[in-house]
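Apart from one protein chain that is not included, each protein chain of the complex appears where it belongs.
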Amino acid sequence: MASGQPNPPTLTEETLVAETRMAAAAPVPTPAAPVVGPVANRSVMPFLGARRDLIAKMVAVIAALALWQASSAFLKPIFISTPSKVVSALINLIGNGQLPGAFLRSLIEMLIGMAIAAGVGIAVGLLMGRIRLVERALDPVVAFGNATPSIALLPVMEVWFGIGTSARVAFIMVICTWPLLVNTYAGARAVRGRYLDVGNAFGMSGWQQTWKIYLPGAMPFIFVGLRIALAVGAVGMILGGQEIGQSGLGGLTADFGSYSETADLVATIVTTTALAMFLFGAFRRIQDWRFPWIAATSAGRRQAK
Amino acid sequence: MDRSNLSRKAASQVIDPSTTSLGVSPSAPAGPGTAPDPGRQILEYRNVSKTFPGEARTVVALDGVSFSVQEGEFISLVGPSGCGKTTLLRITDGLETADEGEIRLDGRALSGVSREMSYVFQDINLLPWRSVIQNVELGLEVRGVPKAERRSRAMEVLEMVGLGAVASVPPYTLSGGMQQRVGVARAVAVRPKVLLMDEPFGQLDNFTRESLQVEIAELWQKLGTTIVFVTHDVDEAIFLSDRIALFLPEPGRLTEIVDVDLPRPRTDYDVRAHPNAIKLRSYIMDHLRGDRGVRP
Partner (left out) sequence: MTAAITTGPPAAGTTVSGRRRAPAKPLVERRITGIVAPLAVVAIILGAWEITGLYVSTVLISSPQRVVADFWKMLFQGTISSALAISLRELYIGLLIGVAAGILLGIVVGRYSLLDAICAPFINAANATPLNVLIPLLIVWVGISARARILFVVLISFFPVLLNTAGGLRNVSKGYVEVGQTLGLNERQLMRKIVLPASVPYIFAGVRIGAALGVIGMIVGEMEVSNVGIGYLDNFYGEGFQTGRLLALVFISALIGVFNVMIVRGVQYRWFKWITAAR
C-alpha cells in the first residue's frame, strides 16, 4: 500500500513464487519482474501526496473507530463489541497475564517452527539448485509437496506428536518448509542463469560458489519465501492453537468464541494482528539491515524496465 | 528562406561550414496532411527552463532554451547525456511540464499533452496485448476514426514502413528493428504536425540502425512532416538533419544550432563521406568536447 505504511507484507510478492510453483519442471526459469519490495505509490494521476495521505489515513482510522463505537446503538454487543469494551478487555487480559502468555507461546512456537523450516527449506533448495541429480530427483516430489495444502496434515501431526507443543511446532514447520524450499530453489536457479559466469570467471570452487554466489544471490527469493512462510505459518499457528489442544492465541480465540465473549475475542484478534505485523516488520528490518541491496536492486530493476 | 525568425541567440551562432546555402530543402511533400510551407515557423521554444529538485543536488535540466523549428524541417537535438535534450522533447509533448517559458505550436501556446504531435520512444513500448495493427490503430481509435477507415489507414502506414505482412501478429514476435518501425507507424498514423523522436534507434544494433536511418529519411521525404529528433549519435544527426541543435549539460542548455549542408535525398549512406559532413562532424565534436574541457 502507501509508502508511509511501515511494513506492508504485500502478498503481491508471491507473483514470483506463483511463477516458480507451476513452472517447477520448466527448463528455463524466468522469474517475471515480480512486485518485490514496497510498491511505489505512483498513480496515473498523482496529486498532493504524502501529507494528504497521512491525514486521510488518520481520519479513516478515527472514523472507523467512531463508527464501530456507535454501532452499539443498533447492533447487539455480541456481534462486534465496541472499541471501549475491547480496550478494557485488552487491559484486563494483559493484566491477568492471559494475553501476554498466549502471545509469547504462539510467538515462540512460530519462531521455532519457522527456524527449522528455514534450515530444511534453504538447505534442500540450495542442494536442488546446485546438484543436477538432486534437482532432477526431487523436482516432482517438491512440486507435489508444494501443491499439497499442508494445512490438511494437522490431524497427522496429532497422530504423530500428540496434542502438545511439539505437534504445533511440527505443524508450523511442515507448512513453512514448502514456500522456503521452493523459493530458495527458484533463487538458486536464477543465480545459475545470471551470475554463474561470474563465479566461473573468478575461478571459484564449487563450495565457494555455493556460499559466495548462490546463497547471497538467492537471498531476495529467500526473503520472499520467508514472508510467504510467515503468512501461511501464522494460519497454522492459529489453527494449531485452536485444534491441537487449546493453546496460545488460537486457543484463546476458540475459548472466547465458544463462550461468545466478543470483547475478549476481538482483543485476542487484535493481538494476533499485532503479532503478525511485528513478525513481518522484523523480517523487513532484518532484510534492510543485513541485505540493503535487495530493495535497492529490485527497485532499480523495475525502473530499468 | 527567411531565417530571421530564429531566436537571436541561435541565429548569432549559426556557423556556416562552407557555403551560404542553409541546407533546408525538404523535397516536394507527397504525403497526406496539409502541404508544409517550408520556412514557416511551426514550433517555437521561448525561454524553456526546467529543474529537477533532488535530495543530493538540484539538477538544472534546461536553462532558458529558445529556438524555433520550421515547418517540414528535420531538426536534431544533440548532446551528451544530461544535457536536457530528452527532457525538452518530453516537455514538447506534454509528458513533463516546464518550470518557465512556453512552447508555441502554430502560434498557440501549448499546455498539457498535444494531440497534434506524436512521439516515438526509445524503448518503443508496443502494447503486447494488441496486435501490430491494433497498436498502430490506438491513436486513431481515440480520435473517433471509424473502424474501417482506421484499419485502412493503419495498414497504409504499416505498408509504408514495410510491415504490411505482419499486421496481425503480436508485436513481441518481431525483431527490435521491426518493433521500432511499428513504433514509427503508430506515431505517423495520426498524421501529426510534428513528429518527436527520442533516440528511436538507441536500442538497436548498428546494422539495423543504419538501415532504419535510411528508411526514416525516406519516410520524412515522403510525408513532409516536421521531425524533431533527439540523439547522442552525431553521425546519425548529420545524416538525417537539416539543422542540428547542440546541447551541453550542467546546466542543460542550447549552445548553438548548426546547418547541415549536404545534398538531398540522402538515401545513400555515402553522404557520410562527404567533405561537408566530415567538417561538420569534427566541428560538432570539438564543440561538445571543448566546452566540457573548460568546465571544472
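By written order: A and B. Residues from 1 in each chain.
To be clear about the criterion, a residue touches a chain if its C-beta (ideal position, glycine included) is under 8 Å from a C-beta of that chain, and two chains touch if they have at least 3 such contacts.
Remember, it's a predicted structure, so these values are computed and weren't measured experimentally.
Checked against the full complex, the one of A:Met173, A:Val191, A:Ala276 or A:Ile294 touching the unshown chain is A:Ala276. One chain is missing from the display, and on subunit B it is touched by residues 93-95, 113-115, 117-119, 121, 123, 125, 127-129, 138-139, 141-143, 169-170, 172-176, 179, 186-187, 190, 196.
Listed for subunit A, the residues touching the missing chain in the whole complex are 1-2, 4-5, 8-12, 14-15, 18-19, 21-28, 30, 32, 35, 39-47, 52-54, 56-57, 59-61, 64, 78-80, 132-133, 136-141, 143-144, 147-149, 151-156, 158-160, 192-193, 231-232, 234-235, 237-239, 242-243, 249-250, 253-254, 256-258, 260, 262, 265-266, 268-269, 272-273, 276-277, 280, 302, 305.
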